[in-house]
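Every protein chain but one is kept in place in this view of the complex.
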Amino acid sequence: MSSPERWSQPQPSGAPAATAAQPTAEQVIAGLRATSEGGPELVQLLTPEGERVDHPDFHLDITPEELRGLYRDMVLVRRADREANALQRQGQLGLWVPLLGQEAAQIGAGRALRPTDMAFPSYREHGVAWCRGVHPNEIVGMFRGVDHGAWDPVERRFHPYTIVIGNQCLNAAGYAMGQRFDGKVGDDNGEATMVFFGDGATSQGDVHEAFVWAAVYDAPLVFFCQNNQWAISEPTERQSRLPLYQRARGYGFPGIRVDGNDVLATLAVARWALEECRHGNGPVLIEAFTYRMDSHTTSDDATRYRLSTEVEEWKLKDPIERVKAHLSRNGFADHDFFDGVEAEADELAAVLREHCVNLPEPPPGRMFDNVYAEPSPALRAQQDEYETYLAGFAGGEH
Amino acid sequence: MSSPERWSQPQPSGAPAATAAQPTAEQVIAGLRATSEGGPELVQLLTPEGERVDHPDFHLDITPEELRGLYRDMVLVRRADREANALQRQGQLGLWVPLLGQEAAQIGAGRALRPTDMAFPSYREHGVAWCRGVHPNEIVGMFRGVDHGAWDPVERRFHPYTIVIGNQCLNAAGYAMGQRFDGKVGDDNGEATMVFFGDGATSQGDVHEAFVWAAVYDAPLVFFCQNNQWAISEPTERQSRLPLYQRARGYGFPGIRVDGNDVLATLAVARWALEECRHGNGPVLIEAFTYRMDSHTTSDDATRYRLSTEVEEWKLKDPIERVKAHLSRNGFADHDFFDGVEAEADELAAVLREHCVNLPEPPPGRMFDNVYAEPSPALRAQQDEYETYLAGFAGGEH
Amino acid sequence: MAAPTMDRSTDTPSAAPQKITMIKGLNQALRATMEADPKVIVMGEDVGKLGGVFRVTDGLQKDFGEQRVLDTPLSESGIIGTAIGLAIRGYRPVCEIQFDGFIFPGFDQIVSQLAKLHYRTQGRIKLPIVVRVPFGGGIGAVEHHSESPESYFAHTAGLKVVACSNPVDAHWMLRQAIECDDPVLFFEPKRRYHEKAELDPSIAPQPLFSSRVVRKGSTATIATYGPMVKTSLDAATAGAEDGLDLEVIDLRSLSPLDLAPVYESVRRTGRLIVVSEAPSEASITGEIAAKVQQECFYSLEAPVLRVTGFDTPYPPAKLEENFLPDLDRVLAAVDRSLAW
Partner (left out) sequence: MAAPTMDRSTDTPSAAPQKITMIKGLNQALRATMEADPKVIVMGEDVGKLGGVFRVTDGLQKDFGEQRVLDTPLSESGIIGTAIGLAIRGYRPVCEIQFDGFIFPGFDQIVSQLAKLHYRTQGRIKLPIVVRVPFGGGIGAVEHHSESPESYFAHTAGLKVVACSNPVDAHWMLRQAIECDDPVLFFEPKRRYHEKAELDPSIAPQPLFSSRVVRKGSTATIATYGPMVKTSLDAATAGAEDGLDLEVIDLRSLSPLDLAPVYESVRRTGRLIVVSEAPSEASITGEIAAKVQQECFYSLEAPVLRVTGFDTPYPPAKLEENFLPDLDRVLAAVDRSLAW
């Protein structure tokens, strides 16, 4: 990643450097999406082979029990994800947005959050939802078309999924400003907020404005960018010349790239970032370097635009396998444990399926509910008219 | 300006550094708007006292004649600016947006442009306009309310003034992409584009998106930010923690801070940046560190929100005085020259006044012209109806 | 910083009737709600030290501090977007958009989040956010400073949209808007900012989302709002000299529309002229015409006519007198209606 340095020393106007070559495509891509390496800046605590490694800045003391918990989380959310994907294939959901491959990034981040913290997801954060106590059962409704989001965002401290790319970053910045205005920032008990978005989202104006606001108002906000290498069919180099964590450089807050397939590193970095925020040193940007193993959504076919070799390479870096290897190799978990988690996953999948296929259809009148907190007579009139019309059918009038 | 470094080394999560102090207000302000210093990164070639100084990266070979030309440009645009301001005070203009204090930034940038280059102004770039061959006469119409902009933007290669903050940056990025697509980039004869915006504008999403697009498409675009320290009543620290030229760091193109009250430094840096662009090494960000000596517009009263001491300090750094001192001290210009320029300025002001007060009122029908390139029958009908209505008055019908 | 108080009896800064400008009425409304509720905050460009370019927020930052009156970054999407987050956190933000033409960078947050989050969350998130917008022309300004974008918001389900026309309404309507649990787009007719009226705090205001007959009449009905209320009243006065007895209705609420008084009036007069500065195409004035021709089909003696800005971009200031409806254009429409 030395290519950006080229730009840092402006050349004298008379010198021939004005014709200096562009960085080569290889240089750019190396910095953006090394399919096997995240570059030297990548924070990693657990290798793809399941070995613990040290990092000079980030440490994580973790008990075998906690490790098993993270493993369990990841297995369960993956299983729920696959089940939901299957439900879509079977016509039970209109759409599914898979998290496959991003379990470590999401569980690492989600488990770093405290109950008093707030989180603003994009639309793929089923793993973070899990950590916030939002059951997959509560998520499938919006993909089945029975609601636009079922959980209580205030009670769970987990905002509804946001589909318009980037919007949630500003909403999160405002929320985090409120945490500061409320005097909840400044010590170990401080609150913080984490907002999730993708590599593609970094191009949106709203994400930038959120950087500006969070920086200017010292908001306790962790920007958590899951760089899964793709924005539908577009690779990260369509969005940026530089690795995304470096975007923070221009705003005056830290940006860190973590191995998003390493749940331990993600947990450590996310915890540190949240600590910074709750103590008043926010915001912080984290780029979790990971990979979208499945298509963008069930409507997408990733084979149209990316090479299977790339997918194969990333398979070797699977976020769950490496924890499993680590647990096994160190005797932190035995067969019974792994079997138990499998059984739990089967159970979860069954519960999810059962719940999903039995979701009640919303009554037509629901359409008119909650447009306003204080009902509008004009809309009430529309509803009345529509219900009279429907009643006409019921009475066989038409 | 060492405070940002604090952020660059994340602390281990266990360490007490999580409670590291915020940067002090003084640190922030020092980086953002030293009222007397732009910081060590400031490129300067001519001191406020009129002495030439060297810069390791930027050189400028300039003849006395060229120096006199720059002086003349600045005096003339300042004079036109003051005359327009007076015209507003006398009720001849609805509004004026003064450039006072920003002459060097604008003439330096404007004179760096070649005729084949394109420029996209904000609304304060009367000095750049001058360099593009747009006479102040052509500018006052929009402030008198007779038109929305009178010059031919294609012929002059000077886009109309853009009032919605930040919009023009994307339009400029697109134009510059077009220069590249047209094969006009890559050698000494390459074309380039320069876009002008303020310190406040850096917070807008569009400016960020323009950074993204220009970077991703290697657009030959110079982002020229005139940091005049104020966005109406808001100082730069309401927009950023870091000096604005550093914003480029996160996008992978160079950002340079130049003394915007030093026409030589601005010219040198702008030329270098344009050279980079025309050779295919764009984009480049320039922050011209300058000061808005007058109120934001004639509708504004800057004494409500800023200290006169600040204004006094900046007076000592006047962009014209230092060139005058330099010319005099080195014998590059004599009394006759200075008198001649004064006379020219008087003449220009008189021409401007004469032109302005005699601008014909647009006929009512003008309102309907050029809404579409291919007229719409529906709008034509509205116009006909209105003209019939007006004719009724003329005929004394009503 | 003034100690905030929850005592509703101090709601009104002054209990005695006073003659105030619209700006003052708005300023006092902000002050009153801020005193009554510490969760009310004001945010926008230049609203702090400067007190806003129109001085509507004058003195508030001095008295309530920088945390309740925020001089924000120059970013309208940021203003709306962070206000949403602050509202979720329990605040009641009052956002100022500096001029009508600058609301568009914030349009996405308004349409995609502000209007929809309550619905999306089945009512779990409330967004008591007021977006104040000085709007309309008549002040000789440069481009983007004279627009009437209210129809965009009326077309957006989930928002409420109101426009005040005089200092007293401005005061009360703003207070009511801040107290409303829904997002309210609050349009202020900037060319009426300096007009004065007597604010008598002892006279209770009418409900926010209701229209009002401001002049009784029998010849024809004029329905209008914001800056055009005065124009229409002037037209009615002038028309009276020609023997026209015009009824004028100040719509006040643009979404939801409160058209019952309009229907009632049209059933009496048989004629309706809708007046607005905004271009007519796909607008609120079209909505009113569509509704009235349906509700009063058998009462109308002439079609509903509209007097509006033309379907052009806002023209250079020297042409705005031609662009904007004036007394003559209103009366000409009345004549046309009568001659139908």
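A, B and C label the chains in the order they appear, each numbered from 1.
Please note the rule applied: a residue touches a chain if its C-beta (ideal position, glycine included) is under 8 Å from a C-beta of that chain, and two chains touch if they have at least 3 such contacts.
Nothing here was measured: the structure is a model prediction, and the numbers come from that model.
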Mind giving the shown chains that are in contact with the missing chain? A, B, C
In the complete assembly, which of C:Gly25, C:Gly52, C:Gly85 or C:Gly101 touches the absent chain? C:Gly101
If I consider the whole complex, including the chain that's not displayed, which of A:Ile62, A:Val146, A:Val311 or A:Ala373 touches that chain? A:Val146
Touching the absent chain when the full complex is considered, from B:Ala210, B:Leu264, B:Val284 or B:Leu348: B:Ala210
Residue-wise, where is subunit C in contact with the chain that is not depicted? 101, 104-105, 107-108, 111-112, 115-116, 119-120, 143-144, 151-152, 154-155, 157-158, 255, 279-287, 289-291, 293-294, 297, 300, 302-306, 310-313, 340
Contacts of subunit A with the missing chain: which residues? 94-95, 141-148, 163-166, 200-201, 203-206, 231-234, 238-239, 299-300, 304-305, 361-362, 364, 366-368, 371, 378-379, 382-383, 386, 389, 392-393, 398
Residues from subunit B at the interface with the omitted partner, ascending: 147-150, 152-154, 159-160, 162, 164, 167, 169-179, 181-182, 205-206, 209-210, 212-213, 216, 369-374, 376-379
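We take it that only the chains that are shown with their structure count from here on.
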For subunit A and subunit B, let me know how many angstrom lie between their CA-based centres, rounded off. 40
So the centre of each chain is just the mean of its C-alpha atoms; given that, what is the distance between subunit B and subunit C in Å? 35
On subunit C, where are the residues touching two or more other chains? 72-73, 75, 77-78, 105
Note the residues in subunit B that touch 2 or more other chains, in rising order. 203-206, 238-239
